[in-house]
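With one protein chain withheld, the remaining protein chains of the complex are depicted in position.
Coming up: subunit A.
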């Protein structure tokens, strides 16, 4: 159809729907309204649109059903893997499938005019637009989790570095577990030296790998958005670090308070010396007064002078 018609085309089905709804609510007694609706429907049919508007086409309905199932599955997956966070590892299949389903609704597949119509009637024909909202929610969640970061470029499966990291992560967890079991469970919280000693190597490796990944990521990504690693990796690292430094208390840095105090008090002492010596030794700057050439006979000025001195 010609471009100037486009806004009308968007309006017409809505109008028809509204009229039909009115007719249905009013019941069979309001024949003129029903007739009007039927007339309108016929008119629309004449304009190349399907007549049975209230009903969704079968293809569209199946697309919608697929999307509904897909989103239910993804929601379930996300919910189940919320803690500890395993979203990207576990749900990327679901997500990809949902993306495809949404795409097939939105995009033209098969008979172009019909499927176009399908997209319109599912996605944009009401105020709520639940399908769009759902898909936006999933997209946003995925973006926020930054999952793309630990998936392969075609988002099939985890990337190699992520695999490596998760491997190492599992190894350190095993190591922790192993050493703790060897020690017995009811130990005082300060007595994790065994763990610290034995797992230090794995932990350091994991930490280094994480830092390395972070650095690589920061260099590669242009915008600030990709400054984060994906949530799985971040969370895994967080858990490990928390265990390591909070629970096991392993990262005890040597605090050399005495030299720091000595050096800082030395530096803080310097200005005092400086100011004292410059006060005592530096010659105070004197200003030479210039006598102004003025008439000084007035009483007012004498007053001022008295006040001044």
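Methods note: a residue touches a chain if its C-beta (ideal position, glycine included) is under 8 Å from a C-beta of that chain, and two chains touch if they have at least 3 such contacts; residues count from 1.
Basically, contacts and distances are computed from a predicted model.
A.B. asks: Name the absent chain as its UniProt record does, using one of the following: "Enoyl reductase (ER) domain-containing protein", "Chloride channel protein", "Tyrosine aminotransferase" or "Integrator complex subunit 11".
C.D. replies: Result for the unshown chain: "Chloride channel protein".
A.B. asks: Among A:67, A:102, A:142 or A:244, which residue is in contact with the omitted chain in the full complex?
C.D. replies: Selected residue, touching the omitted chain: A:244.
A.B. asks: In the complete complex, the non-displayed chain touches which residues of subunit A?
C.D. replies: 207, 222, 224, 228, 234, 237-238, 241-242, 244-246, 251, 253-256, 259-260, 262-264, 267-268, 270-271, 274-275, 278-279, 282, 284-298, 300-301, 304-305, 307-308
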